[in-house]
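Okay, here's the structure, questions in a sec.
Every protein chain except one is present and positioned as in the full complex.
Showing chain A:
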Amino acid sequence: MFRSLLRANVARSAMISQGPVRFYSPSNLSKTAISSRVIDVIKSFNKTDASSSNPTEITMESSFKKDLGLDSLDTVELIVAMEEEFSIEIPDKVADELTSVAQTVDYIKDHTDAS
């Protein structure tokens, strides 16, 4: 009856000796999937130059400020939209340094468990 309990205990002590173990799965989104979703979020964000009458192409190299014509407040709004899309939290420190599509994609890929 208590054998399973015992086994669990053994397993737990083995785990402690090995150091911390992650039990959540890493983000399995591919880079292409993330970039296409990021670009979709930007497209549906109606303050960019890409949503004007003569749309600019959004590429990985697009800079929020230079190519998309966003000011710092717009960028904050865009970051919030990204957070909602991927259900993640981007710290202010990082958000301040995200200035292009590629940087955003890389951050989401490498530092979060986006879904």
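Quick note on the criterion: contacts are C-beta pairs under 8 Å (C-beta built on N, C-alpha and C of every residue); 3 or more make two chains touch, one makes a residue touch a chain; residues count from 1.
Following the convention adopted for this analysis, contacts and distances are computed from a predicted model.
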Identity of the absent chain, which is to be given by its UniProt protein name, from "Complex 1 LYR protein domain-containing protein", "Trimeric intracellular cation channel type B", "ER membrane protein complex subunit 3" or "Proteasome subunit beta": "Complex 1 LYR protein domain-containing protein"
Touching the absent chain when the full complex is considered, from A:57, A:92 or A:110: A:92
Touch with the omitted chain, as defined above, among A:34, A:58 or A:79: A:79
Chain A, residues in touch with the chain not shown (by the definition above): 72-73, 76-77, 79-80, 84, 92-93, 95-96
